[in-house]
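This is the structure I want to talk about, given as structure tokens.
Only one protein chain is missing; all other protein chains are in place.
Per-chain numbering from 1; labels A, B and C assigned in written order.
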Amino acid sequence: MHGHKEKHAFEPKIVAFVCTWCTYAGADLAGTSRLQYPANTRVVKFPCTGRIDPVFILRAFQKGADGVLVSGCHPGDCHYMAGNFHARRRFAAFRQLLDFIGVDLNRLQFSWVSAAEGGKWVEVVTELTERVRAMGPMPEFRELEAEECWSGAIDTPELKEAYETIP
Amino acid sequence: MAKSISEQNLRLLIDALVSEGKRVIGPRAAGTMTLYGPLTTGEELSPGELPRRSAKECFFPLCETILAYERDKEGVRVSDVDSCAIPETVLIGARPCDVAAAPVLDAVFSWDYRDEFFLERRKKTTIIGLACTKADDACFCTAVGLAPNDTKGSDLFLSPLKEGGYRCDVITEKGEALLAAHGPLFADAAAAEPLPLAEPTLGKLDLEKIRSWLDLHFEDPLWEEIAERCAGCGACAFLCPACHCFDIVDEGGEKKGVRRKSWDACGFGKFTNHASGHNPRDVQPSRYRNRIMHKFKYYVDKFGERLCTGCGRCIRACPVGIDIAAVLEEIDRKGARD
Amino acid sequence: MNNSAQTQSIDPALYATATEAIRAEAKRVLEAGTVAAVVGWQAGRRKGSALPAIVTDPTKADTLVFSPACVNNLALYLTKAKKEIRQKGRLAIVVKGCDLRALVGLMGENQLKREELHIIGVVCPGVQGRGEATMAAKCRECAVHTPEGTDVTVGSLPDLPRFTPVESEELARLEAMTPAERWAFWKEHFARCIRCYACRQLCPFCYCEQCLCDRNRPQAVETTPRPAGNMAWHIVRAMHLAGRCAGCAECERACPMDIPLNLLNRKMAKELKELYGHEAGFEVQEKGPLAQYREDDDQSFIK
Partner (left out) sequence: MSRIGVFVCHCGENISRTVDVEKVAAEAARLPGVSYACDYKYMCSDPGQSLLKKAVAEHGLDGVVVAACSPRMHEKTFRSAAKSAGLNPFLCEMANIREHCSWVHEDREEATAKASDIVAMMVARVKKDKRLVPITVPVTKRALVIGGGIAGIQAALDIADAGHQVVLVEREPSIGGHMAQLSETFPTLDCSQCIMTPRMVDAANHPNITLHTYSEIESVDGYIGNFQITVRKKARSVIEERCTGCGICSAKCPQKKIPNSFDKNLGLRPAIYVPFPQAVPNTPVIDRANCTYFRSGKCGVCQKVCGPGAIDYGQEDSLIVEPVGAIVVATGFELYSISEKPKGSPIKGYGEFGHGTIPDVIDGLTFERLASASGPTGGKILRPSDGKEPKQVVFVQCVGSRAREKGISYCSKICCMYTAKHTMLYRHKVHDGQAYVFFMDARTPGKNYDEFWRRAVEEEEAVYIRGMVSRLYQKGDKVVVMGSDIAVGLQVEIEADLVVLATAVQPRTGADTLAQKLGISYDRYNFYSEAHAKLKPVECATAGIYLAGACQGPKDIPDTVSQASAAAAKVMTLFAKSELEREPIVAKVNERTCVACLYCRKVCPYGAVEEKELRDRQGNLIRVVAYVNPGVCGGCGTCQATCPSKSVELDGYTDEQIMAMIESL
């Protein structure tokens, strides 16, 4: 457990969109149980997976996420009864769309993690982090962010620097 | 003084300009269409078809950054775009209907406010126009007082020859300088026969009559008749060589970002939307009226020129079949009746 | 299979007969005062062209036509995006089979009431695509030549050859690519996008008062025509139409930059059919596939 931690050349940025009742609480449980997992994930809390708009996933990728996790209550456990059922369909469709656009779905993980599944949270986050770390940075959206239409492209050093640092 | 240049040498000219570090813009194949774009070799030049988008983006880009900002506790730091970075450019193989729009736009971009982005690009660009030998039923340059071989706006002007190659007329000193710098690629003009020019079918319009009709018909059932079918997209404005409305937006986060200027269109529902929520042009007919008024009256009143070169792009692109040439014909007829 | 599908090969008399019948019906309903206006098509200035027409005067009913150039989905003119037209009163509309599917979808979305419309269906052998005489890709795979559930249907259907399904072939070609190849494909297309929003403005389902993508607080999608914002815009558009788009392909037709937008819609429709057995636009449904669920929906993609 407390062995020397391996340093990696690349540490991916992972954004996790989770519901407050199940997965957020599951992640809390991982904490109270002092389970260890990679520190790459940043959690954004929602009341319910039903609230999670596909636009948020897109935005996270645009803003430099190398991987995205969406996690909520198991079917039937939703605090709001049906939010996760609606989310399940929405994301089933959205991932097909992203796949068709050419986004590697290995960068987008969906999971059900209940408030009791601290261990599963660790497993899901670790697996995704390791997988994305092995894949390397996600270039697609980041490259787009820096591209201009030919007519607007001016390569001044100031602008170049500004672009590089714009999230 | 007329010169000529062979097809081969024209492409070599492009190669030479590129190797000098100039940006060369010309028609090039892009998927299913032809578009103006940067040429990396002369081979890429594809002058056969009228490009889908006009050449205005040489001077008035689809989208350009006008400043960048950074903000922290100490305040906001703004870095301007250095217009020196705008490259020396040669626009080659542009049609008369595209080229003629550039000097028309000079007026508005140097009027109460000098738009350095536009003017710097204009200054640094040499335009080699190309006479037009092919017209379709959307073309109407002759109806608005231009011609398939109009040299308005060009620095050099090419006319395709029957035997291949081009006759090259020098129009301005800028053109003269370019020609002088690449003299060996040009020959003296022989008495070769030029290819016949394109012949747009629409008859000549009485633009003065149209203007005076517009003067009196701000309110007219015509606007609704034409434009109630308008879907409110920006295809016409974005493809037009003379439309020049733009929007300015900040993009980025609260800490860092850029301010960008990009094309806007008067057909958009939110184009004149006020911050209060009130929209003085609340329906499509009033927006279309403004489009016609601006092109054939307001701009004429102010700058003496019309914002239409008869390229026909808006006619080809309009997804609901609105035909500006038909509208002008109709107004012309109405003007005659009044 | 007929790969060079031409609209010219269809007997012009068929269109002429349909034109006559549309005129007669339009005249009848306008004269009787059943409707305040008829939304149809009229001929344009250019040879062989047509454009949407809104006829309120029965004597002008004779300007209405049906031809291979009647590409527009007129359902657009009944949406809230076109309030001026709806304010005229009760409307009649001429629809092809594909257009009718959009009307049906709009009824399910609380935007139209069947009883408030007089629907004149026209049997359609196919309309033009890009290039004057070529048959549109959607028509080559049309399964709704004859609109059903109209108030009156005019025209008749000739024997049509089996056309090459160019669009499904293209879809299959893309599906067979690697994600990186698909990304390159779309990136090139979207880089050309000028954000004229013709795709949105022509879509019968983009009737929102305020498009999400025009919002700036917060900004969900960059509004400037740059590759980043373009990509986001087209993804959001496809997602918002998923389960609703009835395949009229107006977005693609309207695009001045020839972006094959209907491929996105086709793909989503295909997936939703496979996943939930749903097809848009055939019956008025209270809930689309993304507004309902089953407890046993597929979740094989969820860990």
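The rule we apply is simple: a residue touches a chain if its C-beta (ideal position, glycine included) is under 8 Å from a C-beta of that chain, and two chains touch if they have at least 3 such contacts.
None of the values given here were measured: they were computed from a predicted structure.
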From the touch rule at the top of the page, work out which displayed chains the omitted chain touches. A, B, C
Based on the whole complex, identify which of B:77, B:162 or B:255 touches the chain you can't see. B:255
For chain A, residues in touch with the removed chain: 2, 5, 13, 15, 20, 24-25, 27-28, 30-32, 34-37, 39, 42-48, 50-54, 56, 59-60, 63-65, 76, 78-83, 86-87, 90, 122, 167
Chain C positions in touch with the non-displayed chain are 80, 109-111, 207-212, 215, 217-220, 240, 286-288, 290-292
Which residues does chain B use to touch the chain missing from this display? 71-73, 253-255, 277
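We adopt the following convention: only the chains that are shown with their structure count from here on.
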Dist(centroid_CA(chain A), centroid_CA(chain C)) in Å evaluates to 35
Considering chain C alone, which of its residues make contact with at least two other chains? 225-226
Residues in chain B with touches to at least two other chains are numbered 62-63
Which bits of chain A are touching chain C when the two form their complex? 54-55, 58-59, 62, 75-76, 82, 85-86, 88-105, 109-112, 124, 140-141, 144-145, 147-149, 152
Mind listing the chain C positions that touch chain B in their complex? 44-47, 49-54, 72, 76-77, 81-85, 130, 188-189, 192, 194-198, 200-202, 214, 216, 219, 222-226, 250, 253-254, 256-258
Would you pull the chain A residues touching chain B in the complex into a rising list? 148-152, 154-156, 158-159, 162-163, 165-167
